[in-house]
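Missing here: one protein chain of the complex. Every other protein chain is in place.
So that you can tell them apart, the chains are marked A and B in the order they are listed, and the count of residues begins at 1 in each.
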Amino acid sequence: MTQEKKSDTSSGKPSAVVSPVEQHSLDRRSFIKWLAIGWTAFAAVVAGYGSLLLRYLFPNVLFEPKQSFRAGNPDEYEVGKVSERFKDQYGTWIVRDLEKIYALSTFCTHLGCTPNWLESEAKFKCPCHGSGFYKTGINFEGPAPRPLERFKIILDDEGQIVVDKTKKFQQEKGEWNDPESYITV
Amino acid sequence: METIKHFINTVCRPQIIFPVILAVFFFIFPPTERLLAANKKLGLYKLWTQKGGIALFCGLILAFVFGLTDPNFTKIVTKPDNVPIVGLIFLIVFFVWFSMKQAWENDARIAQGGKPKEADDAKEKILVWPDLVYIEFIALILCTVLLILWSILLKAPLEEPANPTVSPNPSKAPWYFLGLQEMLVYFDPWIAGVLFPTVIIIGMMAIPYLDTNKKGGGYYSFAQRKTAVSIFMFYWLVLWLFLITVGTFLRGPNWNFFGPFEPWDIHKLEALTNINLSDLVYMTWLKQRLPQNIFLREIGGFLVLLFYFGALPLVLAKTWFKELYARLGPVRYSIFIVLLLLSVSLPIKMFLRWVFNIKYIIAIPEFFFNI
Partner (left out) sequence: MGDHSNGNNKGILNKISETQVWKAIFRTGIPRNRRQRMMVMLNNVFLHLHPVRLPKHAVKVKYTWCMGGLSFFVFLVLTVTGILLMFYYRPTVEYAYGDIIDLKEQVPLGIMREIHRWSAHLMVITVWLHMFRVFMTGSYKPPREFNWAIGVVLLVLTMLMSFTGYLLPWDQLAIWAITVGSNMAGATPMVGTSGPGSSLLALGDVNFITSSSDARFAMIGGRFIGEAALLRFYVLHCIGLPFIIMIFMIVHFWRVRKDGGISGPT
């Protein structure tokens, strides 16, 4: 290193054809090259180990509750009512309006608390930060940034309702028109 | 009695109490010479004397004694997890008074050409054994006694077993997080839960680099560093402890506002229908439908933001903060002003929500980008 420094001061002024100087500057170039390779390799190894460590935080096997369930016949649901039958077990409200039945997620889109269905005020109200949603799931008050999500809902061969929570439909993406997001009755 | 309670309930509505606190605050902790002169004229500095302290404490105790006659207030105060915050309120009032008293005494000494009290004390050197070691020993014993008594008298709370389908109503975090929880009402989680905490941490770490004032190190003082103390007190007392107090005492079921003496009625109806700035611009003012193009739809919000973070710092540097800009230089000033504007956006947004029901300045739920 010290030699390098010295050559640096000696070669400070540009000289015409003195060969030792040229040799020195070549040395320095290759030194810098090896230095760069060394540090790049070091950084790559550190980044590699780092990403492996990060990957370690994500488990491969998950133990999750069942994601789909049968919810009986459409006749079991009253028009204009919110059914809380599957709220506790599956985190789903089943709502029937004049034309269709849809399955609303009970997961508040703000920070994931479970809102309460207030029959008298006809709204879902979240106790954590005060978000309010209409019966359709549209947010209208409080901090929730978007409407409640709807789950995939279909009729099986026996005419039973099946709700599949792995597929979600978001209103703000225009997905509530998807035929799988409701049952026509 | 009932009329007093009713009056207090009304005053404690945030849209009333918050402006009042703001207005009073800058006279009590004046950041500028002019406000300091006003403070002296009004005699507010007398708070930081023996008599002022006694008055302050009597007032506080009276307020709590009066409050304890009300069953609703008593219920909040005596909840075991709320006992520390009640204790903290007393401790904060005491320590604010205690530090400001020493600061004003030192200011008076310095104004007369003397040195702060600490400088007199510091002339004498003492041995750590036994003088400091004994003080520490006594402090530890007192602290242990306090902890044991506290633990015998108050059972550690344990709520119902975890139930993923029923959120308690209201669902409150422990008191020290209620300031954050309150911010979450006004901003989306990525701002209130991620951006703001990061900015708070960075901002606190930046204090020593932004406060270039060389005076006032190692002793209590106010006059020499009134701007710094005033700004700090604003964040510490108003934007942190006051929000915690609001979260503890004024938030009830469904996260509605309740006066301190108002019973927590689950069915309290409050019309909180929100509107976005884009709705206001297009539907109310221009009387037309929202445009399809997202950028066009939110142009108003983008302009407001551009003005707030782009133009306002320059305007302030030329006007109000002229001296500050000269003192800090461009780099420090830029950091300071960004931190300041970011944090001031919280009370601004709180007001917009309380008074105009404004929810988002920019609302792009398609990309979870709401401000």
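The rule we apply is simple: a contact is a pair of C-beta atoms (placed from the backbone, for glycine too) under 8 Å apart; a residue touches a chain by one contact, two chains touch by 3 or more.
Since we're looking at a predicted model, the values are computed, not measured.
Considering the whole complex, the residue from B:Pro30, B:Gly52, B:Pro116 or B:Pro260 that touches the absent chain is B:Pro116. Within the full complex, the residue among B:Val65, B:Ala111 or B:Leu158 touching the omitted chain is B:Leu158. Checked against the full complex, the candidates B:Phe232, B:Trp264 or B:Tyr308 give a single residue touching the omitted chain, namely B:Phe232. If you put the hidden chain back, the residue from B:Ala173, B:Leu296 or B:Val344 that touches it is B:Ala173.
Seen from chain A, the chain kept out of the figure touches residues 54, 57-59, 62-65, 109-113, 128.
Contact between chain B and the absent chain runs through residues 84, 87-88, 91, 95, 98-99, 102-103, 115-119, 121-133, 135-136, 139-140, 143-144, 146-148, 150-152, 154-164, 166-168, 171, 173-174, 176-177, 181, 184, 188-190, 193-195, 201, 204-205, 207-209, 211, 213-214, 216-221, 225, 229, 232, 236, 367-369.
Keep this in mind: only the chains that are shown with their structure count from here on.
Interface residues of chain B, counted against chain A in their complex, comprise 164-171, 181, 184-189, 193, 253-256, 267, 269, 272-274, 359, 365-366, 368, 370. Partner chain B is touched in their complex by these residues of chain A: 87-89, 91, 106, 110-111, 113-116, 118, 120-121, 125-130, 132, 140-143, 145-146, 172-173.
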